[in-house]
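Presented below is the structure to which this report refers.
Here the complex is missing a single protein chain, while all its other protein chains stay put.
For clarity, chains are labelled A and B in written order, and residue numbers in each chain start from 1.
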């Protein structure tokens, strides 16, 4: 894997950023590394206080850190109010992105009546349905399938092997990772005469600007009305989003979360990994759900919520614990008996 | 997204259905909407009693409802014994399905010795292995891969980017959503000499008539003998079905459920989201499993089953709760001491 070594001075890296440079602004940076593993030529950052112990001995050529840590910095410093955000900005310089071939690859199959901006790029072996609209700067990776009447707005990026069903609407600067499926039918069934009958899923999926969708995540179309992911929401990998779900602005959802149909999640929420959201519940804005929690009822107030009982333990302890839990009923009765005895 | 507006009279919509019309049979319907959001020209339905409060003021042009609600209906009514089922039937009129190009797209790669009915449709960039049989009315979306010797029966529909391994057998009217993988090797391993050795997975996957499989769901082939999904079973998205699992007739399984190898699930069961079924367990017919439950042992009797302890609470309460649980052992000892004292 031949790779050009990038090189930037600290001045180049921090142009237009709200920071203060301490040390040599001409110091040359070749790479990004962790504070504990960095070598000469590397830039590191310090955010988590657990890593401060590495600061005195770091071999990095420069560190992004906050003012309070700056005086202990043994090397060049990029002093920032929000070092992690500044790191996010600077790291873009070191990202080696695959080049995207301009235009539509000759192997792409295009439907009828599409409106495709001349700046659009579509990778090998993708197929685009009829009546599709692709705005300026849209990039579609190889092996994607875009269903009829879907509309993709400016600078949205579909990685390889993404599937959009028909009538999906993606906003600007949306990123969809590989294997994601958007617009599949919701799980709508009516039992009649002992067998399940499919409820036609008449709605769409609408994904607003600046949303990210992770690898192999699935988002079902609405049954009546649409499934909506509001602007700035971020979804990790292997998430299931049921029909008619609404996810609020700037809400972040970690991997393996399942969201049942018609759930409504507020703005600026954080849902940790493998949590489950029941159907038809409503979650207020600014709610944090911890990992593997079941949200079985609506949440009206901001705050941190959890479910389950008992943390990690050895299997032996866990067996005892579960046994005790099953004896709890009897324990209550024993206490009741003691109380009756006391009163008598 | 240009869209023809459909239009049907109530008579047209309800032909051959077991219903009673109340009001104007010539009333024209353009769209389906929820009872609370419907406008003139919309048809809505009332099933969930929570929504009955919207009935007096609904702007819908007609409502599907049961006889007991009919006299309070302020507009035209389609009176049905099972309004949700009737809705399922009528909603099909309003479903705007992408047209499917007849025949085999020129970009499709076909193996040797296939038997493909002239009515079959195969989308762009799909590839079909050798010895494959595709019966009348089969539709295969774009980007699908069908492995050697697979057989797909009449009117079965594979959405885009589905993968069938070799020797998979699909019945009639099966629907497989995008990204699903059917027939991958089971997780069969033998540890010997400190390393894992693969157990060849010799069986197949057999999916019977009228089964639905959701997006990105995975169904492994059998190790010895087959993995079987019986007729009418419905599987949602992101479900894992291990090798040699059997899922009974008309059983419905919600998203994110994991079913370990050799589990047997009865007929007419309902498994809610993110439940986990252990390997080799058997679940009787007519069992309901609630969300995120672990089925760690067999279930002999119909009924509703759950696991876990404690519902949703604030994280603060949850921490207290878990602490209490860990003190439970000591609490039992304290009660025992009190009892001893009483007796003394």
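Note that a residue touches a chain if its C-beta (ideal position, glycine included) is under 8 Å from a C-beta of that chain, and two chains touch if they have at least 3 such contacts.
Since the model is a prediction, treat every value here as computed from it, not as a measurement.
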Among B:7, B:189 or B:316, which residue is in contact with the omitted chain in the full complex?
B:189
Contact with the hidden chain, among A:155, A:250, A:282 or A:298, goes to A:250
Candidates A:138, A:238 or A:295 - the one touching the absent chain
A:238
Where B:45, B:85 or B:149 are the choices, the one touching the absent chain is B:149
In chain B, positions touching the absent partner:
107, 109, 125-127, 129-131, 133, 143, 145, 147-149, 151, 161, 163, 165-167, 169, 179, 181, 184-185, 187-192, 194-202, 216, 218, 220, 224-225, 238, 240, 242, 256, 258, 260, 274, 276, 278, 288, 290, 293-297, 299, 303-311, 320-321, 324-325, 327-328, 331, 334-335, 338, 341
Could you please point out the chain A residues that touch the chain left off the display?
1-3, 32-34, 37, 82, 84-85, 87-89, 91-92, 94-99, 105, 107, 123-125, 141-143, 159-161, 177-179, 210, 212, 214-216, 232, 234, 236-238, 250, 252, 254-256, 268, 273-274, 291-292, 308-316, 318, 321-322, 325-326, 328-329, 331-332, 335, 338-339, 342
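We take it that only the chains that are shown with their structure count from here on.
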Hey, how far is the Cα centre of chain A from the one of chain B, in Å?
25
